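One structure is given below, represented as structure tokens, and several questions about it will come after.
For this view, one protein chain was removed and the others were kept in their places.
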Amino acid sequence: MDFAIFIKILIAAVAAGTPFVYAALGELVTEKSGVLNLGVEGMMLVGAITGFIAMAKTGSLLLAVGCGMTAGMLMAAIFGVLTLTLMANQVASGLALTIFGIGLSAFLGLKYTSIALPGIPELPIPLLSDIPVLGKLFFSYDILVYGSLALLAIVSWFLYKTRAGLILRGVGEAPKSAHALGYNVVRIRYIAVLFGGAMAGLGGVYLSVAYTPVWVEGMVAGRGWVSLALVVFATWRPLRVLFGAYLFGAITIAQFHIQGLGIDIPSQLLSMLPYLATILVLVVISRDLTAIRLNSPASLGITYHPENQ
Amino acid sequence: MFVRIEPRPEPSRVMKYCSPLIAAVLMLISGLIIFTLLGKDPVQAFHAFFIEPIHDLYGIGELFIKAAPLMLIGTGLAIGFRANIWNIGAEGQMALGAIFGGYIAIIFHGSSSHFILPLMILCGAIGGILWAAIPALLKTVFNANEILVSLMLNYVALLLLEFLVHGPLRDPNGYGFPQSVLFSDSAMLPILIEGTRLHLGVLISIIGVGIGWVFLEKGFTGYQLQVAGLAQKAATYAGFKYKKLIWIGMLSGGITAGIAGALEIAGPIGQLLPSVSPGYGYAAIIVAFVGRLHPGGIFLSSLLMALLYLGGESGQMNLDLPSAVTGIFQGLLLFYLLAADFLIHYRLRLNSRQRENG
Partner (left out) sequence: MMLAKKHIFSVCILAACVLGLVLSASAAEKLKVGFVYISPIGDAGWTYQHNQGRLALEKNLGDKVETKYIEKVPEGPEAERVIRNLAKSGYDLIFTTSFGYMNPTLKVAKMFPKKYFEHCTGYKTAKNVGTYMCRYYQGRYLAGIIAGKMTKSNTLGYVAAFPIPEVIRGINAYTLGARSVNPAIKVKVIWVNSWFDPGKEREASEALIAQGADVITHHTDSTAPVLTAEEKGVYAIAYHSDMSKYGPKAQLTAVTHNYGKFYTKVAQSVLDHTWKPEAVWSGIKEGSIKLAPINPVVPKDVVALVEKTTKGIADGTFKPFHGPIKNQSGKLIVAAGKSLTDKDLLGMNYYVEGVQGSIPK
């Protein structure tokens, strides 16, 4: 494989990884607050179709992004009401959310299957993008790719440099103590869940408006589930989410390139690798109690309500 | 002005039976709105959705065929869920059950021995157990989160099944299409009622639910699981071995899912295909919760879930309802059922003038 192709794989991996970056960073914040929302796939689908409809009707990317995020948030709100207010089980509610999202998105999209959007233009950064090789690799993506990088910076900064981030992590670690300190655990978790929904919605918008600018039923095709895996793979660290998302994109794309070069590989076995790697990472970090304490939210998936303690 | 949430001192008996009704009423209202918006007569639509699919013996048979894997797996999962052990890998464990069971059917293809079917089911159970043992092992030895490990293993299992059916287990005379040979009659579950597809596997599943009921409600281990679910520490104090409970909780899901996988291929499918389950493993999780982790409730909720699937098809056939409506309907009903359970453990107080220290 020559160098030029290698660079092309990397560039394609960034685009392929971007929906994961959005959805997984959103889910990361949700999980950091101690809530496990398995409905990412459903939220992404509803975000994808709403963003697509907005784009088709108005042509405004801003509006598409806004609508997709709002739709994702509304979906997350359903989940929030169920699990945070009504204290239903998080696993079951998340799965129900996905079933609902698949149906709802297909329904909303019934009239939009025959529209092709123009896609969104690449936005090469002046001067920088003219640097040979590196310019193309780092500075010539569309705006949503840059947006995902900005999101990464914001999430990292928020979680580790701000007081609010500290509180959020505290709520995920020890909700009882956070409550005793006077924080409203349920409200904080609501905000985290809604943020997760907005980001999943945005990940969906990227797919339907930028990556493959058409609407087809079920077009998210399992990327929501992969995003859930990535959060674990990244051991709940934002920068590692980015790394994991691009790695996942790169593996998929490299696999296609290897095939194109005429090398025979059993593709199903190769496709298993990311999941096996995630399990391996999970085992390694879980074995080391300090590492798991540092990263994994201790109360993940456990329903909490102050009245119930 | 404010609605206050208050825990009930004891779960409400009335609400235990009323909450599904409340969910049903909410469902009817939503259905009314959805169908009216779609320009369909709601009465007709409800009839098509909920009555039409089961108006004859064949339809009732179909209902049970669809509900069987859900109730069996749901019961197995509930055993773990009661102890807060979260096996969400039933979809993968089911695939492994199908692979193991299917392998037996394929190597003994053409033989008419009576031992093939029991062997298939046994191997299916082993397949499910082995797959469920991975998260159990990683949980007990490395403390790895079983939700995430079992979820990841679902993908691995589905890809493994796909790989095998596209390659080693493919029918050599099948023009290269990804499917195994059609199983011999000796590897197929007998039909119970002529004119329907109701097969022996449905009966096995119902018996499985019964065994689950005895185990959970009558046995000491069931009691231990319950205690462990309420408070892990209390269970440890009482001298229960929590690790043992993890193994029981995980493997009960694995064994039922594995058997369900074997029953599916030996029953309605009759061969190995790249996919043997339209998401039964995930749906069973919801069934378990909607049935409140009680085998009796799981039995009923599996029938309800199955009816929603059949209703979607019937709605398409009789009223030209888009298939997308099924998913919306399923999602909504599940939301309502999950939400209504809240009323069993909590009550709403309307006044909140004198807020006590909460």
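For this structure, a couple of remarks:
Per-chain residue numbering starts at 1, and chain names A and B are given in the order in which the chains are listed.
The criterion applied here is as follows: contacts are C-beta pairs under 8 Å (C-beta built on N, C-alpha and C of every residue); 3 or more make two chains touch, one makes a residue touch a chain.
None of these values were measured; they are calculated from a predicted model.
Checked against the full complex, the one of B:65, B:79 or B:260 touching the unshown chain is B:65. Touch with the chain omitted from the figure is made, among B:44, B:140 or B:316, by B:316.
Contact between subunit A and the unshown chain involves residues 5, 8-9, 12, 16, 106, 113-114, 116, 119, 207, 211-214, 216-219, 221, 223, 252-253, 256-257, 259-264, 266-268, 271. Subunit B meets the missing chain through residues 58, 62, 65, 162, 166-167, 175-179, 182, 197, 264, 267-271, 273, 275-276, 278, 310, 313-314, 316-317, 320, 323.
In this section, only the chains that are shown with their structure count from here on.
Centroids of subunit A and subunit B (each the mean of its C-alpha atoms) stand 28 Å apart. Within the complex formed with subunit B, the subunit A residues making contact are 36, 38, 78, 81-82, 85-89, 91-93, 95-97, 99-104, 106-107, 110, 217, 225, 228-229, 232, 266, 268-269, 271-272, 275-276, 278-279, 282-283, 286-287, 289, 292, 296, 300-301, 305-308.
Considering their complex, residues 5-7, 86, 88, 138, 142-145, 147-149, 151-153, 155-156, 159-160, 162-163, 166-167, 282, 285-286, 288-290, 322-332, 334-335, 338-339, 341-342, 345-346, 358 of subunit B touch subunit A.
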